[in-house]
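Input: one structure, supplied below.
One protein chain omitted, others in place.
We just call them A and B in the order they show up, numbering each chain from 1.
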Amino acid sequence: MQLAEISSVSLAFLGSGGAGVISTGELLLEAACKNGWYGLLTRSVGPQIRGGEAAAMLRLATQPVDCHADRFDLLVAVDWLNAQRFALEMPLGPRTIALCDPESGAVPEFVRAAGVRVIELPLKAMTAANPEWRPNMIALGAALRVLGLPEDAARAAIENRFGDKGAAVIVASLAAVKGGADAVESGVLPARLPAPAASGTARWRISGNQAVGLGAVRGGVRFAAAYPITPATEILEWLALNLAKVGGALVQAEDELASINMIIGGSYAGAPSITATSGPGLSLMVEGIGLATAAEVPIVVVDVMRGGPSTGIPTKSEQSDLNIALYGMHGDAPHIVVAPQSVSDCVFTAQWATYLAEAMQIPVLLLSDQFMGQAHAAIDRPADVAFVGQRRIARDIAGTYRRYSLNGPNVTAMALPGTPGGQYTADGLSHSERGTPSSAASDHRAQLDKRANKVHEFDFGDHWATLHGSGEIAVLTWGSVTGAVLEGIALARTDGIDVRVIAPRLLLPAQPERMAAALGGVRELIVIEQSHGAQFYRYLRAHYHLPRNVRVVNSAGPLPLRPGDIYRELTAERAA
Amino acid sequence: MSAEPKPAYKASDFKSDIAPIWCPGCGDYHVLLSITRALAQLGKPPEQVAIVSGIGCSSRIPAYTNCYGFHGVHGRALPIATGLKVIRPDQTVIVTTGDGDGYSIGGNHFLHACRRNLDLTMIVMDNHIYGMTKGQPSPTTEPDLDTALTPGGTGLRPFNPLVIALASGANFVARAFAGNIGQTTSIIVDAVTHPGFSFVEILSPCVTFRPDQRSWKTQVHPAPVDATDDPARAARRIMTDDGFNLGVLYRGNRQPYTPKFGGSGCDLSELEREFEL
Partner (left out) sequence: MSDKADAPSVSTLSDLLAVAYQIEVDAIERYKMLAEQMETHNNVELAAVFRDLARAEGIHAAEIRRLAGDVDVAALGPEVGQWMTGDSPEAADLSSAHYMMSRAEALRMALAGEERALAFFEEVVKSVEDPEARELAKQLVEEEREHVELCHQLIRRHDKPLRRLGVEDPDAPEPQG
């Protein structure tokens, strides 16, 4: 039978703590990528530090993918303990295949209810017969066979991962993979992922958090201060290792009040500086960010958003820190807010953020989220871009140095400690041109103008947004939701519905002229975002002229939006 | 005494042209004098010194000097100084703060700066009060001080910052009195010269909200014994003294923290290698 070809396959490994399903997902992603496919791996875990139920969710594809699909094609359960908790995160259907061991408990309700076809994989019996086989390696082998990949595809990945555990572990793992592959038949999936077209560009496997770290270093960052918080920690850990390679350093701070102020100190001393946090940490940093605005010290602050408010859901995604990023500062505090749209875009946006911070001597907030931050993706190597931070530095100083001079460009040359004649006191108090504290209305207004104007007159260029299509219906979205939106409108196009997508990468300052041009001819607007309070829609209302006909699709986290959700919104609109 | 070579700098070289706005009589005037004299004695040019503070009357010092300065937000002087010193270890970095700024809102940073032991000097102008906001109690205020915010007093025991500094790992601990300009100057010179984190608590009267502190000048006296390098002994002495022993009380020999910077820097493309498939 000739199987239909599809462009992506979605599968999940499920199991309770210690079953190793997350690392199995990572091995499969690596094997599939080596085979030439692209892919996306996210994980969902229980709240336990160890031993919690876990799921590795993968989508393998013939082209880069930035979101999960609408259905899982394959479920491989190492066990079903507490699997019911994934019911909402794991859309299944009658075409889904589940591989599981009847001895590891009853198939959960959500799996049965979806009409999933269950195929037995006798893990317990196999490990009883071969005590050195691990169930997750058997599961990996089974998945490879179902996907039509040779079991050898995982060899390099396994050797890589278990290299330090000794040859016996590698041999046993490879044997288990082979055993798993032989335990299932190929062709059980109703469709087949074709071999990928050879791509000319180099490909990477990278997480969004790593990508932010890399982009920042490419943009010139050489100093970081860190207070760990899920799901941002990986950025800091990547920087700890890699800043050291490029002549930079990371310091662990005692809290976020310290980390934000440490990078202000480091940047004042001349090093392009960054910190990364999540919502609770951002709340603590806000006063410091305002100081960086007032004292005109460039910094980059990454917020990897998670469910909020308060401690919220540390391990799951939401786009609900937009308000604090835009409006969190007291006073009139110009700053920049940017948001990457995919794992790959994290490299570019972090690099650009660093460039913008240095160019305008201003704090830049980069809003990533847990979904893309912790996702591992196989992508084409992001293009090199020329954005490298260039700060205006005062070097040979003759006469009175005016750090905040009002004669000349609004971005004023900054003297670095050690420069003779450049001594000034950076101050969060309203100040004069020299930095001297002043409560005079004239100084206050002049410096407010200076700080606002340096942003207004800056040309942000085409990178301000992703623009796609030209229909009279437009979707406005942002951040990691963009991936699902782009796939959703591609589906709608097959129904003959032409939809335009506008996804601003630059959220602050607003770009009214560019947005007006992007919205030209749009009759209907759909705003799609992942926040309970429709924060993005309210932001758009505050800053832009929107068409009269606007619909808002705002769903709280943590469930990701999927292409089908977008497609249904677009087609429901037509049907109505 | 013999004629020494004329030092390169005078105290006035370290003073800016901005007139301080402290209340006349405030101890902080003395501290400013002592800092500028100490800097002159240390002999580094003003541009190689950075003075970092938070918010408070005491924290106004940076702009009154002719050094690089950072007047940050309330409580965060130490982290700013930390970032600065990490990036520019060649700079002499001095934190000037108050008992509210340094011990209360910035208390956590105080502990960790002592523990981190970066080569910084922290000068606290302790007046046992929040001067700038009109006289509320700080962590070093006596329990029975009647204030508008705490009628009848806080009823809370003040803490002992010197012992906390010792317990947290500060490498140099001294107490000074603002009015003793000469001694304060030499303690500051000593503190800046000593490697690692040096902590100098200066009793600096607030004449406006604590006029009773005018009597401090008759209460202070030199510490009867020399500094020790044993933190336990130093702590015991400090916990049993009358709070007015002046001098260097502890001089440790912990290795200062130096952050690890990579070498000259590899090619950025090397960082990509881990991602390549």
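We take it that contacts are C-beta pairs under 8 Å (C-beta built on N, C-alpha and C of every residue); 3 or more make two chains touch, one makes a residue touch a chain.
These figures come from a predicted structure and were not determined experimentally.
Although it is not drawn here, the omitted chain touches the following shown chains in the complete assembly: B.
Only one residue in the set B:Q41, B:N108, B:T147 or B:S168 touches the chain that does not appear here, and it is B:Q41. Set against the missing chain, the residues B:T82, B:T185 or B:N245 yield one that touches it, B:T185. Of the candidate positions B:V52, B:V95, B:A113 or B:M132, contact with the hidden chain is made by B:M132.
In the full complex, chain B touches the hidden chain at residues 1, 3-7, 10-11, 19-25, 27, 29-30, 33, 37, 40-41, 55-57, 74, 132-135, 178-183, 185-186, 205, 207-209, 211, 214, 217, 222, 246.
To be clear about the criterion, only the chains that are shown with their structure count from here on.
Within the complex, the chain B residues that touch chain A are 18, 45-48, 50-52, 55, 60, 62-63, 66-73, 75-76, 78-88, 90-91, 108-109, 111-112, 259-266, 268, 270-272, 275-277. Of all the residues in chain A, the ones that touch chain B in their complex are 30, 33-34, 202-206, 210, 214, 217-218, 223, 225, 242-249, 251, 253-255, 257-271, 273, 287-288, 290-291, 295, 378, 381, 415-429, 435-437.
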